[in-house]
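The structure under discussion is supplied below as C-alpha cells; questions concerning it will follow.
Of the protein chains in this complex, one is absent; all others appear in place.
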Amino acid sequence: MESIAPGAGFERRSRLRAGEVLLWLAIAAAPLYVPGHLVLASQILITALFALSLDLLLGYGGMISLGHAAYFGTGAYTAGLLAQHGWSEPISGLVAAMLVAAALGFAASFVIVRLSGVALLMVTLGLGLLLFELANALADITGGSDGLQGVEIAPLLGLFGFDMVGRTGFVYAYLVALGAFALVRRIVHSPFGLSLQGYRENPARMAQIGAPMAARLRLVNTISAGLAGLAGGLLAQTTQFVGLDALGFERSAEVVIILILGGGGRLYGGLVGALVFMIGRDVLSEANPEYWYFWLGLILVLVVLFMPQGILGGGAALLVRLRGRAALGEAAR
Amino acid sequence: MTAPTPALATSGLSKSFGALGVARSIDFALPAGARHALIGPNGAGKTSFINLLTGALAPDAGRISLSGTDITEMPTHRRVKLGLVRTFQITSLFPDFTPLESLTMTICEREGVAGRMLRGFRRLSHLADEAHALLAGIGLADSAHAITRTLPYGRQRLLEIGVALAARPRVLLLDEPAAGVPEKESGALLEAIAALPDDIAVMFIEHDMDLVFRFARSITVLVAGQVLCEGTPAQIAEDARVREVYLGAHFDG
Partner (left out) sequence: MAVELLTLLFNGLAYGVLLFLMAIGLSVTMGMMNFVNLAHGAFAMLGGYLGISLTTRAGVPFLAALPLVFVAVGAVGAGIEVTLYRRFYRSPQLTHVLFTIGLTFMAVAGATYVWGSQIAAMRVPDWLIGQTMFLGLQVGSYRLFLLLVGGAIALALVFGLERTRFGAMVRATVDNRRMAQSLGIDVGRVFSLTFALGSGLAGLGGALAVNFLGGIQPAFPLGYLLVYFLIVVTVGGLGSTLGALAAALLLGLADAAAKFYAPVIASFAIYLVMVVLLMWRPHGILGRR
C-alpha cells in the first residue's frame, strides 16, 4: 500500500488497458471468424450500446428505469420515419435519432429527478407504456402492430450499401458503438462521473458535500436517452424495419437484465451481458421460442441470488480470491 | 468598532410539525473559531436545529446568516459552498468508495470542477494529493485505498469528519461525532476533533458530558425547541434549571 502514490488510484483506473484494445480488435475481426453471423454480431453491438446507455444511468448513477425502451424506440422510429419519407442518408438520420431521443430524455428528466423509489419505477414504466400505446394508436404514421414498412437506407458515405450479409451494417454499428464506449468511458472517469457514482452510493449526502445534483442528473438522463436513441436508430437502419416491440416493456426489462447479467457500473458489463444474452437467446429460443422467457427469468433469479455483481463483478471477485489463495500458497512455501 | 460578525447566526428561527414545535424562535450566534456544544434532552430539537441550519428543513419563520450573508432561502449545496458543513449522527458515507475517492470527490466540488465531464484525473492529480494529505492528517492514510464499508466503525466516524473537512468549512456542525464508537477506537477520533483548525467555528451535539466539558468553550442548552440557557461550561454546570432538566444524573460524574 505504501508504494502507491497518493493520487495514483485515479490515473491507473482511467488508463487504457491492453485488454480493452484487444477486446475491440477481436470484435473488429468478427467478419474473419464468424462471417456468416454478422447480422447477429451487429445486433449484439447495438444491444451493448443500449445497455451502455442504461449503465450510465443505473450502473453509475443508481437511477432505475423500467422504461428505457421509450428512448430506444424513439430513436428507432425517428431514423425509420426519416428514411421512409425519403431522407435515406444514414449518418444524418442517426444523428437525428440521437437528438430526438435526447430531447425526450431532457423533457422527462424534469419529472425523473424529483422522484425516487417506487414512484420513479412507476413513472419510467408509465412513460415507456405511454409511448408504446401512442405508437400503436398512431398506426397511420407508425404502421401500428405491422411495423414501419418501406425503410430504405442509402449507402454509407455514398459508397457502401447495406446488404443481406450485414458487412456494412456491422462496420457501421461497430464504429458507432466504439465511439459511444469511448465517450462514456471518458465521462465515468471524469470528476462528473465520480460525483454520479457518489450519488449512486449516497444520494442524500451529495448536497452536503456541495453538489448541485439535480442539474447533473438531468444532464446524465439526457445523455443516456441520446445513446439509447442512437442504438434504436442503428437497429432501424441496419434492419431497415421498426416494430412496435422497439418500445415494448419486454425490451425495457431485457436491457435491465442484460446490464445486471454483465455487471452494472463496470463499463463493459453491458457488452458482456449482450454477448451472453443474445447468443443464449439465439441458441435457446431456436428450439422453443415460447419458453425462452423461462430461461431468461431463471437466469435473472440465479444472478440475483448468487451473482449480484453480474458476470464481470463475479469474475473480479473470483480473481481476487484466487490471487489471495496464490499469495497464501507462496507465503506457505 | 462594532462587534465582529458571528460566523453563524439565527434570529427568531421557528419550525413546527403540526402542534409540535421543534424550533421555537431560536436566537443563536456562533462566533468565529468557536468550540460550542449544543446539548439538551432527547427530543429537544437539536438535530432539527442542524437540519434547519443546513437547509434540509425549511423554517416557518426567522432568518439564518452565515458570516453576515443571509442564507435562509439558499439550497443546501450552496450553503456548503459558502462553508457551512455538517456531519451525521448516523454515519452517512459512500460505502463502495475508498476514503481517497470520497475526499477527492468533495474537493472537486469545492474547487468547482466536479461538473467537468471530459476531463480526466491525470490533470487533477493535485486534488487527489490534497485528499491524501487530509486523510494523513486525521490518521486515515493507511486506509486511503480501502473500501469504506469494510472499515471499522471508528474509522468510518473519522472519515465522516474527513469528508466534511475536505469541503473546507468555515462552520462545522458535528452531530454526535463519537456516538457508538467503542472505547478502544475512540482515541484517534478525539485527537482529530481536538486538532480541528482554529479558524473553523465548531458546533457539536453530544450526549457524552465528558466530551462536552473536554472540548466545549461555550454551551447552549436546548429544551423543547427553545434555548433554555447559554454560557461557559462552568456556568452551565452550576445552572439550577439545567440540573432540573437533566435530573442531575449526567453532571455528577
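Per-chain residue numbering starts at 1, and chain names A and B are given in the order in which the chains are listed.
In this text, a contact is a pair of C-beta atoms (placed from the backbone, for glycine too) under 8 Å apart; a residue touches a chain by one contact, two chains touch by 3 or more.
Remember, predicted model here, so these are calculated numbers, not experimental data.
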| item | value |
| --- | --- |
| Touching partners, among the displayed chains, of the absent chain | A |
| Candidate in contact with the missing chain, chosen from A:Ile27, A:Leu66 or A:Leu275 | A:Leu66 |
| Options A:Val21, A:Ala119 or A:Ala317, residue touching the unrepresented chain | A:Ala119 |
| Candidate in contact with the missing chain, chosen from A:Ala253, A:Met278 or A:Leu312 | A:Ala253 |
| Interface with the unshown chain - residue positions in subunit A | 58, 64, 66, 111, 114-115, 117-119, 121-123, 125-127, 129-131, 133-134, 136-137, 249-250, 253, 256-257, 260, 290-301, 303-305, 308 |
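Everything that follows uses one rule, which is that only the chains that are shown with their structure count from here on.
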| item | value |
| --- | --- |
| Centre distance in Å when subunit A and subunit B are each reduced to the mean of their C-alpha atoms | 41 |
| Residues on subunit A engaged by subunit B in the complex (per definition of touch) | 1, 4, 6-7, 9-11, 14, 186-187, 189-195, 197-198, 201-202, 204-213, 215-216 |
| Residues on subunit B engaged by subunit A in the complex (per definition of touch) | 54-55, 75-78, 80-81, 85-86, 88, 92-98, 100-102, 104-106, 108-110, 113-122, 124-129, 131-133, 142, 144-145, 163, 166-167 |
